[in-house]
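Supplied in structure tokens, the structure appears directly below.
With one protein chain withheld, the remaining protein chains of the complex are depicted in position.
Then we have chain A:
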Amino acid sequence: MSKRHVAVVGAGMAAARFAERYAALGGAARVTLYGAEPRAPYNRVLLADVLTGRYDAEAIALPLGDAELRPGTEVVGLDLGARLLTLADGSTEAYDDLVLATGANPVLPPIRGLRRVEGAGQAQGLRDGVHALRTLADCARLAEEAVDAKRAVVVGGGVLGVSTARALAALGPQVEIVHQGPHLIERQLDAEAATALRGALRSLGVEVYLGNRARALTEAGEVELANGYRLPTDLVVLACGVRPRTGLAHAAGLAVGRGVLVDDTLAASAPHVYAIGDCAEHAGVVHGLAGPGWEQADVLAARLSGADPDARYHGSRPLARLSAGPIEYAAFGEVHLDPAGPDGDDVDELRLTDATRGSYKKLVMRGDRLVGAILLGDLATVGDLARALERDDAHKDSPLHLLTTTHGAF
């Protein structure tokens, strides 16, 4: 085989993006995607709406360029010196460049009775009626059970928890969210936005329990909270975040922190090895979002294809964005800076609340710079806001225009 071989471990979103861009940029090497799932890469961002039936499972497939896909092929070992990878069936394959895009696994919270006693069965060894929502297989199982379910509990009130609860509610069951934090999506939203969001969820029939930890799953299938309260339910969905899949990298001797450590060239700690997407840790940050993963894939594809060998990844300024029926928000940057707090010297806030129309908007400024923003309910200015944050322009005058706009004008 004379052609260079780029082996991509993983066939998720970052892997697919890399393959598509690599081909589009005219990369000459043979690219192989080794995916543990038995299907072609698909858009995970859309899973909640696969659950509601808005998308068919086949419809959310992603383009791959001209890469070869090896579905259902798990990579179980790496020999970085010999540049070989070992597959689950014991065979080995040589590579010239290795791209780790192994993604992340759902975090399983410390809840008693979560796992199947006998161990075997589902991927995560979860007991019947307990679900994660990370793969199309998860989605299919959950959808099947949700049809007959009267009640459902979602553990975790982050982005995934909220969007899953919304999707489940659309399928019929009475849905409850159990959330440990003081308010929903506390990493991205402030208390006021979260309260408005909670109200919107309530209007969909979703109840939210804040400041509550799920402690156990009882024999009777109830979710027992730390305060002793029990929620009877037909199914449980775990939405407690994800953890980078780094086992393979770790075992191969690569430097691993929370994720596989990479520099601005997305190179890991061994020659010819790179990592992108949810499994990568760059400058101390593991993103766990599609947008940054794709930005990394774009940079790596530009480098390895030769289109721009000097391309560098300088981090992402991700935008948290949910748009699910009546629930719509966007959040950027530092939304928790408090003008009255210890670091609040030059911090300024601008808020607009419209209770009638159910919108809440906030800008956080540090000096004349926009550093964070929340839009909830009315997102007419979301495009400008994202640009403003990206461009980091100085705002000499009031940036009120970033919160309000007349129809079609800026």
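In this section, contacts are C-beta pairs under 8 Å (C-beta built on N, C-alpha and C of every residue); 3 or more make two chains touch, one makes a residue touch a chain; residues count from 1.
Assume contacts and distances are computed from a predicted model.
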Chain excluded from display, named as in UniProt, from "Assimilatory nitrate reductase catalytic subunit", "SpoIIE family protein phosphatase", "Histidine kinase/HSP90-like ATPase domain-containing protein" or "ABC transporter permease" | "Assimilatory nitrate reductase catalytic subunit"
May I ask which residue of A:11, A:36, A:60 or A:146 touches the chain that does not appear here?
-> A:60
Per the definition of touch given earlier, which of A:67, A:206, A:273 or A:319 contacts the omitted chain?
-> A:319
Which one touches the absent chain: A:291, A:315 or A:358?
-> A:291
Contacting the left-out chain: of A:182, A:344 or A:383, that is A:383
Residues on chain A that touch the omitted chain in the whole complex?
-> 16-17, 20, 24, 42-43, 45-46, 49, 54-55, 59-64, 290-291, 319, 321, 323, 328, 379-380, 382-384, 386-387, 391, 393, 396-397, 401, 408-410
